[in-house]
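Report on the following structure.
One protein chain is absent from this view; the other protein chains keep their places.
Labels run A, B, C, D, E, F and G following the written order; every chain starts at residue 1.
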Amino acid sequence: MLFHKIVVDESSIPILRDFNVRFDRDAEEDLYVLDASELMAKLAAGAIDAGARIIFGVNVEDVIYRENPLRIEGVVIQWSAVALSGLHVDPLFVKSRAVIDATGHDAEVLRIVAKKLPETQLSIHGERSAYSELSEKVVVERTGRVLPGLYVAGMSTAALYGLPRMGPIFSSMLLSGKKAAEAILRDLKQNLE
Amino acid sequence: MLFHKIVVDESSIPILRDFNVRFDRDAEEDLYVLDASELMAKLAAGAIDAGARIIFGVNVEDVIYRENPLRIEGVVIQWSAVALSGLHVDPLFVKSRAVIDATGHDAEVLRIVAKKLPETQLSIHGERSAYSELSEKVVVERTGRVLPGLYVAGMSTAALYGLPRMGPIFSSMLLSGKKAAEAILRDLKQNLE
Amino acid sequence: MLFHKIVVDESSIPILRDFNVRFDRDAEEDLYVLDASELMAKLAAGAIDAGARIIFGVNVEDVIYRENPLRIEGVVIQWSAVALSGLHVDPLFVKSRAVIDATGHDAEVLRIVAKKLPETQLSIHGERSAYSELSEKVVVERTGRVLPGLYVAGMSTAALYGLPRMGPIFSSMLLSGKKAAEAILRDLKQNLE
Amino acid sequence: MLFHKIVVDESSIPILRDFNVRFDRDAEEDLYVLDASELMAKLAAGAIDAGARIIFGVNVEDVIYRENPLRIEGVVIQWSAVALSGLHVDPLFVKSRAVIDATGHDAEVLRIVAKKLPETQLSIHGERSAYSELSEKVVVERTGRVLPGLYVAGMSTAALYGLPRMGPIFSSMLLSGKKAAEAILRDLKQNLE
Amino acid sequence: MLFHKIVVDESSIPILRDFNVRFDRDAEEDLYVLDASELMAKLAAGAIDAGARIIFGVNVEDVIYRENPLRIEGVVIQWSAVALSGLHVDPLFVKSRAVIDATGHDAEVLRIVAKKLPETQLSIHGERSAYSELSEKVVVERTGRVLPGLYVAGMSTAALYGLPRMGPIFSSMLLSGKKAAEAILRDLKQNLE
Amino acid sequence: MLFHKIVVDESSIPILRDFNVRFDRDAEEDLYVLDASELMAKLAAGAIDAGARIIFGVNVEDVIYRENPLRIEGVVIQWSAVALSGLHVDPLFVKSRAVIDATGHDAEVLRIVAKKLPETQLSIHGERSAYSELSEKVVVERTGRVLPGLYVAGMSTAALYGLPRMGPIFSSMLLSGKKAAEAILRDLKQNLE
Amino acid sequence: MLFHKIVVDESSIPILRDFNVRFDRDAEEDLYVLDASELMAKLAAGAIDAGARIIFGVNVEDVIYRENPLRIEGVVIQWSAVALSGLHVDPLFVKSRAVIDATGHDAEVLRIVAKKLPETQLSIHGERSAYSELSEKVVVERTGRVLPGLYVAGMSTAALYGLPRMGPIFSSMLLSGKKAAEAILRDLKQNLE
Partner (left out) sequence: MLFHKIVVDESSIPILRDFNVRFDRDAEEDLYVLDASELMAKLAAGAIDAGARIIFGVNVEDVIYRENPLRIEGVVIQWSAVALSGLHVDPLFVKSRAVIDATGHDAEVLRIVAKKLPETQLSIHGERSAYSELSEKVVVERTGRVLPGLYVAGMSTAALYGLPRMGPIFSSMLLSGKKAAEAILRDLKQNLE
């Protein structure tokens, strides 16, 4: 609701330390409070230093796939400005070794795959109502590979598997992101071997 | 249709008297006419004096639940301004001992529960066309608890159970609200015992 | 497509004469050409002189019904301005001895009845693509009573029964309107007897 | 405010009789009440029978003029649908012996002439606030020719000359229309002589 | 910014007591905190009990005036729904002994008078930037009669006279409203004598 | 993504030569690059010289059909401006010996036929995600007649038969258009014999 | 008004012949009728063959200039999609030896220069109402260089110099374009010498 503080529990302290994000301990609730802008800027800066490329202003409007065996091999992108303006313009293709759907409640990429590649038998159950204590655990557990080349992290995981909605404690969002990254690294390494 | 008078029949006179709302008797039709603004202001003032807190400017976008046994334990809220502006902002949680859906024809909270918690087997039948004489009776009869922690009042009752639409006589709206309040009081008392 | 002439064939000449609408004969096509504004103004003036009341600026948003036996007894109306502005305002009820759906392709009133009174087993098939020669005949044939108190005329007839779309020759529109009026007159007379 | 009755005083009774519009006398207020739809339909039908052509669905977006001496000779029209849709489409020209601005409060045609033909020294004063008793008299008085070929009637007269707004009694609207028509007839006759 | 508490200083305690609005003292700041909904409901209920009529859903789109001497005698109203929907509909007139512009920053009624009755020489200076300590004093001082029949209260006073914007302490809003009411009562009494 | 170059492979060189469109060879990728505007202008000019008539500013909103045997015999058109503006205006009919759906991803005409003429058993599978190497071949293969009088070309073919989306190499678009034209020519010739 | 024919007089026949555009002579009016799509496609194809590059999907949002002496040296462009979507995105610069404003009634580029480079003393008079016979002559006469590096053609000429609006005969549009091209060629040649 537009407030500029984020609350996490102890489980995400190592991630905050990795990215040099400062936090205050709220002893009464045994929680940690941090600045939302600092978290965003330092997660981005850390990811970029680790080799990430963040491209603003594009929408994913489809995926690239191959058959036998079925594998997601990239995304079809379009300028967000084109989508907002309602113009009819052809998109471009970006090939990639791994695609993660981290689009949150909407699970935008997974929905495209479920609709346009029915042989994946992917079904978006839609997230359930809010039950944080349960969801914070199961969202991290279910994070990871969905199909060869396609991964899910964060609230898209709840949307995909019909898990409850999480509450205002952000730890599971961070842990889910880390777990997805580790799953991709492992798969990429196996592919190279 | 934007007129500023409300018509009730004799059954709601005690409620009007409780809230000190003035009325005129229309002898020919055996109905009572009152000022819409006066009814709104005095219902609100009376409720607040009785302990209610009215929070403007927020939408309910989800509910909080617990399982075994299933129970509604609160609501997930967002600024209405955020919803209207189309921004993506995380909501907050408000816990409560009872949630009432009094959102009228749309039955907004019940629809969320029916969609996101399918094990409740809640089904929104949708209101039928207008048949006031019948509806004014059955809407009050069916008002009350829907699930542990979740209640329905007013036209949401018609939407939930597939009852006919009510007409311009407002008595059943008032009586339904009173009946829902009594049901909640009874349940809260039982829980405390 | 915005042109201000209307074309009819010989079958509607008696109606044009009744309402004092002038026309020119196109000998080559054996059709009659008339002015769209003149037709509109004189149909309205003639209907009003015959006792009709035309109320502008209201939408029908529901119907009034009674059960055992099921009968449509009126309409629930709202200012069109309220619908366009998205405000939440209670409608009013208008009782009537007959309700005609002459809303054209959308069959707005019939759709309400089909959705909100499922025991009528009314099903809106939706009009088929264009086949004027056939449709001009069957639309008139199927015009008339749908349920006790509810009638259909014009393109709503095609939408209800899945008939083909009609073309730019307007005769069947006029004949359908006349046939619906005669059906209502006959039914009202029987009810009085 | 969307009601379907119109009120006139005695001065417009002859016009109502000319067009065969029925009315009821309200003895208490010494006014006459009539049906809005009937007035509209019968004014249109009467005008058409007298030779008028009513073209729906077009906007006037400019005027045609000639110089030495300056004279308005027609209008530049466009489909209203094109204006509403924001497409860029060239308009067409319609020549005419007289152009009347009867567009009401906006005085749309006069505003075009004032802006695009500054040598006319036409200045749109804008109507004043409401003072019906005064305005009902002066609007009729000032109705008539504005420039060679250009006339004004109804509330556009108030907008042009800075006269007060009129109230809900419609007589002056009818009398103003009649006076403009008479002025045009007189001028056309003089031009022919 | 959407919070549901209002802060006042000691000067408005008598008004709160008149309307039975509860408040808490914040000793540190020497201010009083109250519930926004309670203030709204009880101000409305108190005004209605004192004889006010609150009409929802209408816009003021013009004023009624008389000349020699110039005097505002009422308002021209339209359904808000009509304004929002962009339909062209004639308004109605409501005569009144006093018109108050309490429309806030926009000073909507005063702007109409300034534009449409230039002989009033009314000029809307527009509010200045925020300087609460100064504005809270001068807004109350300048509240009152603007023209015979026309009064100003609240932030419209700042807009009219070019006073600074007020801050989040609401006392001056309440005191300004009370002062305007007293000015009208005094003028009405003088007119009756 | 708004760039003004188009890439084709060797297969479309004969078409480019037919229409006098210039191109550069990119030796590294074995592809040909050309100017998007030049392609559009010269395809249009060549088609017009070959007898085509291009009508701007109209939408197809339905088809004309005949039964026994079922055959598509033309289209029902409306000004695009009317559709964009939301006005209710009657369309016109254009008869034709062949109708091609080349509306791309939306397959607009085929969707109308599938919905409004269910006896055709036409089913729009919707295109699959992107797999250019496969799609560039199968889209051309499946291009051609769908029903008597109805043909499909370009991405509508993928939408109709559930083929994968094509990528940024445009050859198959050109080859599909040519193949559809040849199929129509062959069918028209047979009909004449 | 959306019709797909264009009318020219004899003066533009040489241009039509240059671009291989077919036309029919209307002997009665001594005018020539041609197909709008053919004119557009062949003007574009001819210009491209002569060396033009047409870039779709960009807006000109500013010009590039140099001082002492003042000269327009290019344009600042942005994707039209960005402008339509309301996003905040930095534009790019395109240098050019000549900039022509051929944006029609709006004279978009000239308005930018008049507003943002006041020392040019450029003043957009705005076109006058319609007087085709006069305008068709003076628009061509006034076509040409406005400032060093900046030229005007077509209806922008009327907007710049306050000339009357032209009618539906398109010859002057073609002749104005040709004259502007010749002025630029002459100036470029002089600059090279």
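The working rule: a residue touches a chain if its C-beta (ideal position, glycine included) is under 8 Å from a C-beta of that chain, and two chains touch if they have at least 3 such contacts.
If you're wondering where the values come from, they're calculated on a predicted model, not measured in any experiment.
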| item | value |
| --- | --- |
| Touching partners, among the displayed chains, of the absent chain | A, B, E, G |
| Chain not shown, touching residues in chain A | 2, 4, 35-38, 40-42, 44-45, 48, 53-57, 79, 81 |
| Chain B, residues in touch with the chain not shown (by the definition above) | 57, 79-82, 84-87, 89 |
| Positions on chain G contacted by the hidden chain, ascending | 62-67, 76-79, 82, 88-93, 112-113, 115-117 |
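Methods note: only the chains that are shown with their structure count from here on.
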| item | value |
| --- | --- |
| Residues within chain A bordering two or more other chains | 79, 82, 89 |
| Inter-chain touch pairs (all) | A-B, A-F, A-G, B-C, B-E, C-D, C-E, C-F, D-E, D-F, D-G, F-G |
